[in-house]
Structure formats: C-alpha cells, structure tokens
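First comes the structure, then the notes that go with it.
Some chains have been omitted; the remaining ones sit where they do in the full complex.
Think of it as A and B in the order they're written, each chain with its own count starting at 1.
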Amino acid sequence: MIIPRLDRIAYGGDYNPEQWPPEVWPEDVRLMREAGVNLVTVGVFSWAQLEPAEGEYRFDWLDRVLDLLHGGGIAVDLATPTAAPPAWLTHRYPASRLVGRAGQVFGTGARQSFCPSSPDYRAAAARITEQLATRYAGHPALVLWHAHNEYGCHNPSCYCETSAAAFRTWLRRRYGELAALNAAWSTTFWGQRYGDWAEIEPARLTPTAGNPAQQLDFLRFSAEEHLANFRAERDILHRLSPGIPVTTNFMIASCKTMDYWRWADEVDVVSNDHYLRAEQADNHIELAMAADLTRAVAGGRPWLVLEHSTSAVNWQPRNIAKRPGELRRNSLAHLARGADGLLFFQWRASRFGAEKFHSAMLPHGGTETQVWRDVVALGAALDSLGPVRGTTVRADVGMVWDWESWWALELDCRPSVDLDYVERVHAYYEWLWRAHLTVEFVRPTDPPDHPLLIVPSLYLTTAETATALTRYVENGGTLVVSYFSGIVDANDAVHPGPHPGALRDLLGLTVEEFRPLRSDESVHLDNGATADTWTELITPRGATPILSYLDGPAAAAPAVTRHPVGGGVAWYVSTRLRAGDLDDVLRRACADAGLAPRDDLPADLELVRRGPFRIAINHADQDAKLPATGTELLTGSPCDGLLHIPAGEVRVIRTD
Amino acid sequence: MIIPRLDRIAYGGDYNPEQWPPEVWPEDVRLMREAGVNLVTVGVFSWAQLEPAEGEYRFDWLDRVLDLLHGGGIAVDLATPTAAPPAWLTHRYPASRLVGRAGQVFGTGARQSFCPSSPDYRAAAARITEQLATRYAGHPALVLWHAHNEYGCHNPSCYCETSAAAFRTWLRRRYGELAALNAAWSTTFWGQRYGDWAEIEPARLTPTAGNPAQQLDFLRFSAEEHLANFRAERDILHRLSPGIPVTTNFMIASCKTMDYWRWADEVDVVSNDHYLRAEQADNHIELAMAADLTRAVAGGRPWLVLEHSTSAVNWQPRNIAKRPGELRRNSLAHLARGADGLLFFQWRASRFGAEKFHSAMLPHGGTETQVWRDVVALGAALDSLGPVRGTTVRADVGMVWDWESWWALELDCRPSVDLDYVERVHAYYEWLWRAHLTVEFVRPTDPPDHPLLIVPSLYLTTAETATALTRYVENGGTLVVSYFSGIVDANDAVHPGPHPGALRDLLGLTVEEFRPLRSDESVHLDNGATADTWTELITPRGATPILSYLDGPAAAAPAVTRHPVGGGVAWYVSTRLRAGDLDDVLRRACADAGLAPRDDLPADLELVRRGPFRIAINHADQDAKLPATGTELLTGSPCDGLLHIPAGEVRVIRTD
C-alpha cells in the first residue's frame, strides 16, 4: 500500500480552511463524510499563516483543523507551504526574487515568485518544514507529507546572479575541468570558448540563437535545483517524521521543465496533477497518456491523483465545463491506469483570488448541484472498487518518453518549427488507445518486456540508448521509430556520419536530407495516407521500403521502412501521420510483434486490465458490449458472457 | 451655458501655432473666420516652449497668438502643457520617468512619459500652471481652461518605487489597518498575507496570475493619482483665474483606465475626444454610444467635443478616410446627443512628428480640398443650429455603465477570454439605436427614471448596486441583465452562495455552472436565435423561462428568463446574442416597460430629440422620410407632416 496508514482508495481534495471562517470547518467535515472523502491535502499555501513574521509561528488554527478532520475520520496529506514564500521573506531578502530571462524582476501577488537557488529561500523553507514536521509528526490524522506544490510550475528557471553562481558550481561538478565544458558545449562554434568559469552565464536573452548545449545544461541545472529543494524537505520530513511517506504533485506530460524520471526514485509515493485540455476533442486520450506516464514514473506501482478537476479549470483560455458523466469517466480512467487515490483541486470553491472560477467538489452553488451529486456518487463508487486498490496495470506495448529529448527537440534553429515532441507521442498513443492496447512508458535506455516498442521522435539519442534499443530488437522486439530520432547526443551534437547517426544501423537506412514541408503542404503515401509537416529523403541500407511518397519533396522515395535485425524488426516512419493514417503501419508492426488490436470493440471504449479487473469506460454516446464473465463491481451484478456498458458509463469486472 | 463667455455653439480645433512660422498665424486667423471657427485650443504641448529651462519662461509668442486670435474674434481654450514634460525635467529628475510593469524605464521622444505620482513632476506642473494662470487670467480671448491632455492615455499606471510608496500611502488611507487590507485582498489565498505595509508593491509582473484585489486597487490608485493631478491644476486655475471654467478632454468608452464617473463632479465642463474605429462597420453607432456616455458623465448637461477628426486618424492600423458626408453626420450626431461644441484635432495638419498623417480642418492639401469645404459648410450649418445650444437630450431607456466592473471583468483567470465588457454594452446599445430609442447611461447605483434599464455584464456588483436595482424593479421598472453579472464584490470576491450572488433574488434564479463555449462554437435558442461565447446552466427560482437552449452544453435549460418583482420585471439573458438576435428578448422587455420601438422608421435613420428639436441623421444610401411638422433649421424650410432626409444628410426640425 502506498499510504500505509490509509486502508481505502484515497478520495478527497485540497482543503484550504484558512480561506474560510472557522464556523465553516465543521460543516466541511460533515460534507466530506457525506461525500466519502477520506483524505485531504492541507496547508499548501499556508506559510504566511503559519509564520506571519520571520521566526514567529502560529499553529493553533492548523492544530484545530487537523483535530477536526481526525475527529471526522478524515486523514491528512500535510503540505509544506514552501511554494508561496511570505511577503516578509521577499521583502527582507530581495535577492530571493525570481528573475526572468531578459532580466525582469518578478513582483509579489502571485506564487512561486522565488529563485530556486536562493540560500535565503532555502534556509527559510527548511525552517518552516522542520517546524511542521516537529509539530505534526505524531498527529494521528497525518498519513502523507506533501512537499511544496508543483515544483517549477511558474519558476522553472531563474536568471539572477545567485542562479548564475549556482549554475557555475553545478557545471564545475559536472565537468570538473573547463576543457571538458568547452568540449561538451562545442564552444569552437561562434567563438564561445570559456577561459574562466566566471565567464559562464545562465542561458539569458541573446540577440540570436544561443548555444544549445548551454541551454540544455541550464535546463538540467534548473530542474535539479528544484529536485534538490525537494530532497532537502524530504530529508527533514524523513528525519523528523519517520514512517510517513513523502510525495509531491507532478504535472506529468504537461510540465516540460522537470525531468520526472529523475524524481522517480526520490519520492516515496508518485503523485500527479492532471487537467484536461478543455477545448481539445477526445481529451480523455491525453488523460490516459498522462496516467500511463505517471504509472511509469511510479515504476508500475500504484500512484495518486493529487489534483484533477470536477469540472472547468480557470487558467485556460476558455474553461469548458465537463459534460455529464465526464467527471466519473475521467476519475475512473486514472484509477484504471493505476491510481489508488483520486483527489480534486479543491474541496470547496474559493470565493476570491486567482482560482475562484476553478471548479471544486463543493461548488459556489453548494450541494444543490450536479457536481456535488457526482462527487458523492463517485465517493460511493470508490467504496465498491476497493478491491482494485493495490493491483497493478497490465500493459501491452512499450513507448519511450524522454524529457531531455523533448527539451532538445524544441530548442531554436531546428529544421521546422512544426516539430513537436508531445504531439508525436500523442499520435502514436492515440492509435494504440483506440486499438485497446495499453502502453507502458519507458526510459529510452530501458526497453520493456513487451513485444512492441514505439519511439516517437527521439531527437536526442545517446549511444547507451541506441545500444539498448538495438538489444531490444535483436532479442526479438518490434521497434517503431518516428522521424527525427537518433540525431544528436546529450550535448545536442549531431552523431557523426549520416542521419540518424545513433540509429542508422538499427534502422538499416540513412537520411540523406530532411525535407520539411511548408505550413499548408501535405503529401500522400502509396497506401493512400496523407502526411504533413515533415518528410525525409531516405536511402535504405538494409531496410525494406514498405510505403513510399507519391508526391512532395521526397516523391518516389521510401516513407516507411522495415528492417529485420536479429530476432526482431525495426520500423521507421519518416513523416507525420495522424493517428488514423498510422493505422496501416502500426497494424503491420503489431503483426510483427504478435499483437492483435481489438477490432471487435468500439474505438471509443477505453479498456484497461488492472490486476484481475477489466475496467471499461464508454466514451461514446452509444451503449457498448464487451465479452466478459465475472462480477461487475459498480453494480454488483454478475456478468455471464457479455458485459453491457451504457453510453457514458464505466464498468469494472472482476474476471473469474 | 457651459462656457459663459461664448455665445454660440463652439466650433474649432486644436491650434498649435508653435509648429508654424509666425507669418502663417494671420492666415490661420483669416481661414478660421472663413470656416466659422470661434474657439481654438491652444498650448496643449507647449511646456518646453513656455519654460525652455527650469524657471525660465517665454510667453511672448503665446501673447501674440492670443492677441491675434482675439483680434479675429476667436476665443481660446487655453491648455496647461503638462502632458508633455520638457526634456530638462526628465533629465534633471530621472525619478520622474515612467516605469513599466516589468520594470522597463521609458525613454524620451514621445509624450506622457512621466510617473503620475512623481513629486518632481507635480511641483513643476504646478509652477507652469501658476505661471499660465497668472499671465492669462485676464486675457479677453480666454473662455476656458484645458488642463493637461487625455489624462492617463499613455501612462495609466507607473510601477516605479515612487509609485510603490504612493500606493502604500493610498492603501493606508483606504484601509487604515493592515488587517483590513489583508481581508480586502483575501491574502489567505496563496499565502499572500502582509505583515508590514512596506511589503506591499504595485501590481507588477508576476510569474502567474496576480492577486485580483491588488490589481483592482492598483487600478483605482492609478486613476486617482491622475485625478489628483487634475484637481491640483484645477485648483490653481480656479484660484488665479476665477470665473473661467476648467475642463479636460476625456476619452470616454475607449479609455479603460480612468473611472470618469469620479471625474464628473470635478470638472466644470465635461469634454470628450472621440475617434471612430475606422475599420468597424456602422461605427457611427459606437460614436452615439460614446456621446450618450459623455452626456451621462456631464449629468445630462451640454458638453463639448474637444477632439474628433475631419477624416482619418494616424494611429490605427489602417487609417480609413471618412466617406462623403461622414464628417457632417459624425459632428452633428455629437450635437444631437448633447454637445454644445464641436472641435477637431486639429486646425492645421502638422508637417512633422507622430501625427502628421492625422487629418485636420485645414489639410496638407489646403483649401482646395473636400475636407476644407466640408469644414466651412459645417461652420455655416452650426450658425443655423444655434437654437439647439443649451437644450437637453430626451432619453428613453437607461443603461448601466461601470468602469470598475469593466476592469474586474477583464482581469486574468476569468472563465473565458472571450468575455468583453464593452462588446456587450455595444450589442444592447446597437439594438436600441436601430429601434430609435435613446439611451441614458447611469451609474450602477443610480437607476434612471426610464421604464427600462439594461445592465450589460455587470460582473462586479456591490450590495448597494443590488439594492438600487431591486428597488428600481420593485418600483415598476423593467430590468434586463446580461450574463456574468452580480458575481463579485468590490474586491473581486464572489458573493456567498450560488451565482449570481448579488442578483439571484432579483432575477429569481441561480446559475449552477458557467458553460462557456469553445472558440468556434455556437448554440441555438428555441426562438431561432444563434448565440456564442457563453452559456450558463440556470435553475429558475421564481423566474419563468422564456427562451431555452436547443443545443450546446446547457441544452434544454433556460437561456432567457423573466421574473416579476413588485411592480416591475427582471429579465436575464444568459448568453451572447448579437444585436439582431436580441430582437425578440428586447421587444418583449420593451412591451413590459410600455416602450414602443419605432418600427415605422428605417433602421439606419438616427433620430434624437434634444429640447424642442428632433435631429435626424440618415446613414443610409436611400432617402428617408419622417413624420414631422415644424421648421427645418439647416434648410430653413417649413415642414408640414413629412420631413424628407436625403441619403447621407442631416435634418433638424423644431417641433411646433
């Protein structure tokens, strides 16, 4: 169990009692119980309430809140409040302010406006963490620590002088000698050689494209500064509050700047915040992708949704409310993909501040609302789904995900501004989702046990990764590699020789030239598929052309190739095919891998196996049927051969 | 009479003789007389000419200009030149520079690049004002003082340290105790509690959404700093030049940052600058709206157009010239809606500087131009229209206008970026304009005597406003409230309970959830109307659904409701209907109010009653007819039953 002291699927949300008069708190607890809430996150932005002046602490109100919750049988995920330094800290320690790429100094009134490398910030954050840990380590409501909030969400990088000095220290540690840095940063280009560590700066605003290796290292450094801040808090909590696991809420798949693979082994429990891209069609597929990625970072173990929304958020251009049933489908899709807890932001809608139009479990409209009824119903449903807790998801297909390659791919001066890492991941993921094949995301150096592995645009491919992928194929795996993969090493230097340097032997081809397309251009393949954005001029060197370009700048050249290597096969897709147009290629790759897409099921029926359970989510407006035998948990009904999933509904069947 | 010493409709423009050699000045006066000009604004940006070095004054040239004008019978609206501080001031007092939200310091070469809170600027502005007032108080040409120019146009807010200190002083005055500020700003949200006044800053650049109450207060503070600057100048002028009224030129309906309701009682004469949105179709309706709003700020008394253009301006993306007759129609539309003076920017087109492509009364092309001929003809027409001067406009319908709610509605993190305050005002206004119903704009707390009152998206609704609106309806009024009204209080805090907290009793409904639409989405109502941008899930609680959604996220729920309260009726329109699609609703509301739209007249015939006059402006390409009996002033012809208004022409009839 990921939260040892909690014996149920966690259910609840962020609870900010400091925003409400104490009279409201007992009503909160009463309504939480009505909704089946058993875990709330408390204190996320309470620093200024807990330490109103430097070194002066006020814990009475929080004591009372925790006692009230405990009295109501509700466990607490207690947050360190370090994502919102108090005004006194910013005022007294001006060097702790966040500074932007062009030197602009950020002001007060928001959150996370601090420099992640600031010693003043760090010292103050450690003190408040120690205070909290000391006081609440023994509180019976406490089951989980929640360090900070969404590390790096608004302050991914700081460009101040403190950060510059910290960056130099980090670089000295990474490279030892300046010559090694000059080599890694390829400073022979544009005469950027450094003769002294003191000459090195953050990747500040430049009048034209800056050094990409410098940019990559500054991204690495910045991410590690946040991770160091997490580690510092975690270590305090472990020391002073042993036995209580520590988590922090990731923003997986949407936060580009944190390399969560590096956080995987640092947190006791992996947690994620997920919000729909409200205006995007079929955005539940993106949700599934994020959930699968979170599970991967959790090493396959159960994880928590620490934040998602009951309906609209407040920070997108148009904050679309959820449709009927969407709250339930979204939440249970997380559960299906490994979540053992479902928390919302937030319990009670704020009356003020920047987030007052964010939906909540208890909306402004109170209990006479569909959202409230759905929240209560979901709480009840989770009671029936208790047996699912602790089980693990069974995946079918591997897919590589890599933050560093994402960073590198989208630096400036790439062959086309239309190159988009997540878009490619999503396109392959979407096809697999519709084929009812569950994805296991993996580090590039760590191929899975599954017979099929997808590698979407892995621009940055190290030699280690190339070796791992080659071994995967040699050992019988089927690999599908998307375009613009295998191009550069960890310092954004092109691998020697023809593209794709790191993968050309494995793929059995060279790319003579990239042939990106104009913004309104599309091309056709000889199987009728339409592609856009990108094409390449491929020379097969062992690979067999499977599909070719009918037109466009690579007309008549291969578009998709297949290369048997050892016991396996390496496919290459050199152009941007949307999910539907990938069908032909991916069916053949599945055949190579011995995988069968479930063509007998409706495309909009999400189907995941978790332990002995099969969880079916019907996103369509029509009812669906699934061959199945066993007991359906939500209705409690036996199913003998054919499970009926009403339009918009969810069914969870325990296979006998 | 608003300008006691002027006995005619004021006619003229900005006159900048310092841009021309003195030989040109007598010709200017001769041509002004030819055009019927009787009032010119002089000295608007002359500070550096009048005080070329600190404390050194040169008035000789201005003496000569005023004497020349007086000799030609032309009165003077004399400006304080404080909108363009001289270069010596900026150079000697660098702390008087304007600083932007991200800390950028603005440079020289434009105008209004000063910090409105700068003590150095203020002291220097007072000195030059005193000098001018002392010297010209007794000049016989002087009939009006013109303080500054378009306060806050380019420097609405300054973010420097001086401004920060002034903001803190302002806040101390507003809140007294820090606890009151913490409460008003809801600093329990995101841990923003202030422990010391010194910690508070202007609403500077933040890494994510800043505190909305802080932003609102900073907007209020900034607007009041400008008003304080006006008051300081006005008081000097009153003291040293008694009997001469003081005005300043507003930019009503287009300047978001000045709350002109607060200026209403401070100026002796309300003046406005108005420029067409050149690329917008039917932009004369926006002109009418601005004129009605100016009249409202003037308390129904006559007012002045201090600036409008004879043809194109120079600062829009595409500066479209006026079509034949448009100059006359525009000018007389202002007159129809209460203006007692029509001044243009500017008399003679500049040969240089940023505004040289702005049209003028005397264009670069000189007197052999249609613009000049139109200017002369308008001067002559105003001679015939003398009797209209001093009369008041008779309105039919009230409409609420509120700057603070505009500010609050368009802060960040609202449910949809498509929410647009002025757009909603304009849509309702447009329907009324086409129905030949004249609008009286009112403060939200000050309902009118008219039987119908429109409240476009009044997001910020105080309890005082809610009470006033309720009393209006109880006393028999018909109220039409547009969506996203009644949501927050003066500190941007949501009123307790379901939306729309301040108005739900009056409207007889609750809004369970906002349902904003996607960018390309539209929905249909059951009367055939099409709507977009916004819908809501309404629960009637006393109100009767009149129209419902056929589709979209609120399908089948009420879209428009009607709630009889006391002697009146409160309507609610929960979606964005364009003017034409509002027809059904507004006709029914008019019926409730006992108002009859004039369906017998062409929609493009603007018709306003001012005193005993009816002013008809035919914006169509076809001639129009209006039942009327009396004397037509422009032609001098009697009219016996049917007034003929040629296409594009204006007619003014005195009803017998």
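Here, contacts are C-beta pairs under 8 Å (C-beta built on N, C-alpha and C of every residue); 3 or more make two chains touch, one makes a residue touch a chain.
Since the model is a prediction, treat every value here as computed from it, not as a measurement.
*Asks:* How many copies make up the whole complex, given 2 shown?
*Replies:* Per the structure file, the complete homomer consists of 3 copies.
Here is the rule we use: only the chains that are shown with their structure count from here on.
*Asks:* Centroid from C-alpha atoms only, then distance chain A to chain B, rounded to Å. What do you get?
*Replies:* Those two chain centres are 48 Å apart.
*Asks:* Would you mind writing out the residues of chain B in touch with chain A in their complex?
*Replies:* Where chain B meets chain A, its residues are 102-104, 159, 186-196, 198-215, 412-418, 491-494, 496-499, 510-519, 537, 539, 553.
*Asks:* Quick check on the complex: what are the chain A residues that touch chain B?
*Replies:* 16, 18-19, 45-49, 52-53, 81, 84-88, 90-91, 98, 100, 104-113, 153-155, 279, 311-312, 314-315, 317-321, 323, 349-357, 359, 363-366, 368-371
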